[in-house]
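In this view, the complex is presented without one of its protein chains, the others remaining in place.
Showing chain A:
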Amino acid sequence: MTVLASNSLRQGPDARGHFGIFGGRFVAETLMPLILSLEEAYEAARRDPAYHAELRGLLTHYVGRPSPLYFAERMTEHLGGAKIYFKREELNHTGAHKINNVLGQILLARRMGKSRIIAETGAGQHGVATATACARFGLECIVYMGAVDVERQKPNVFRMNMLGAKVVPVQSGARTLKDAMNEALRDWVTNVDNTFYCIGTAAGPHPYPAMVRDFQCVIGDETKQQMLELEGRLPDSAFACIGGGSNAIGLFHPFLDDASVALYGVEAAGHGLEVENGHAASLAGGRPGVLHGNRTYLLMDDDGQILEGHSISAGLDYPGIGPEHSWLKETGRVTYLSATDKEALAAFQLCARLEGIIPALEPAHALARIIEIAPKMPRDHLMVLGLSGRGDKDLFQVADHLGGM
């Protein structure tokens, strides 16, 4: 394991799961003993070489890691500034970064003797990854998905069914991702003996934010090594989209102590940050609150009621964000920007035409900011996009928006 300097930004969270004032364990008493035993099991697994070897084997032979770091030559030429690389998580099995985390958690569930896996999903990518891993290991899988998302992400619902998972459309609240998470928590509190809750992003009660981050750090660790091999030095900047923020924290974390690497998280600005309840940018438009087990930036009204948020991307319209991002915003180490639905759609099309890669709408948000910033940078500026998922799931929705294509 890497030894960290005492002033390292990579040491969090503390023993109580706090990143500064963020994080924590805000859950019902029924779940508290489960969370403590999960923490214990994860600490034991972290120290067990056999666990790491099994996970590494799966990442190599089942997921197809390492994912390439690809020089986006035509995008670079077109923008006329920074040299742009894509970290191609969309080439992973199941088409997104989600599988990195799911395999880590499923191996842990097996070690803990849990036979029933539950998960929440928004766009369906985490649900598909969980259903996939459960099929691979013969585990029962129940995926909670907001009824609204079930409608707008039909292909992923079909994939999950095909993989043997039971998809439960959630009718409560706003019927999107946050309500799916509420319903998963209700399931967990009811089925405490045999159930493992596989959370899809770096949020929730401790130890989830740290654990999911650790599993996703493979993105940043590989990027670092690949860039050193290709260019002989570290990148100058890295960009990633943020819903809950797991792909972003995975890309950023290994670079936190490398002060020369500028890090940019891009939230979903939906119809625009100025439109009330029209975006999903928790950091830009929210404030600290407590939801789903952790303190973090949340979109809410003056009474502390959580707002829905909007984004064209079902994977980004969560009204909160992982607690470590809230802390990184306050420390200033990561710069948080946003991109609107329209900007993401434009980036989506440009990427398809110039690179022959159809990105998911989520990373298209990060690409939108690159399109703006890259031209202002010198030719020797090395810029990385975390291309977190592929866009097949979004094609029908994009067609709807573009109309008449």
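Here is the rule we use: a residue touches a chain if its C-beta (ideal position, glycine included) is under 8 Å from a C-beta of that chain, and two chains touch if they have at least 3 such contacts; residues count from 1.
Throughout what follows, contacts and distances are computed from a predicted model.
Chemist: Missing chain's UniProt protein name, "Sugar ABC transporter ATP-binding protein", "Cytochrome c oxidase subunit IVB", "Tryptophan synthase alpha chain" or "Transport permease protein"?
Modeler: When "Sugar ABC transporter ATP-binding protein", "Cytochrome c oxidase subunit IVB", "Tryptophan synthase alpha chain" or "Transport permease protein" are compared with UniProt, the left-out chain turns out to be "Tryptophan synthase alpha chain".
Chemist: In the whole complex, not just what's shown, which of A:Met160, A:Ala268 or A:Met300 touches the removed chain?
Modeler: In the full complex, the listed residue that touches the missing chain is A:Met300.
Chemist: Who touches the missing chain here, A:Lys178, A:Lys224, A:His253 or A:Lys329?
Modeler: In the full complex, the listed residue that touches the missing chain is A:Lys178.
Chemist: Across the whole complex, list the residues on chain A that are touched by the chain not included here.
Modeler: 16, 24-34, 172-173, 178-179, 182, 185-186, 189-192, 289-293, 295, 298, 300, 302-306
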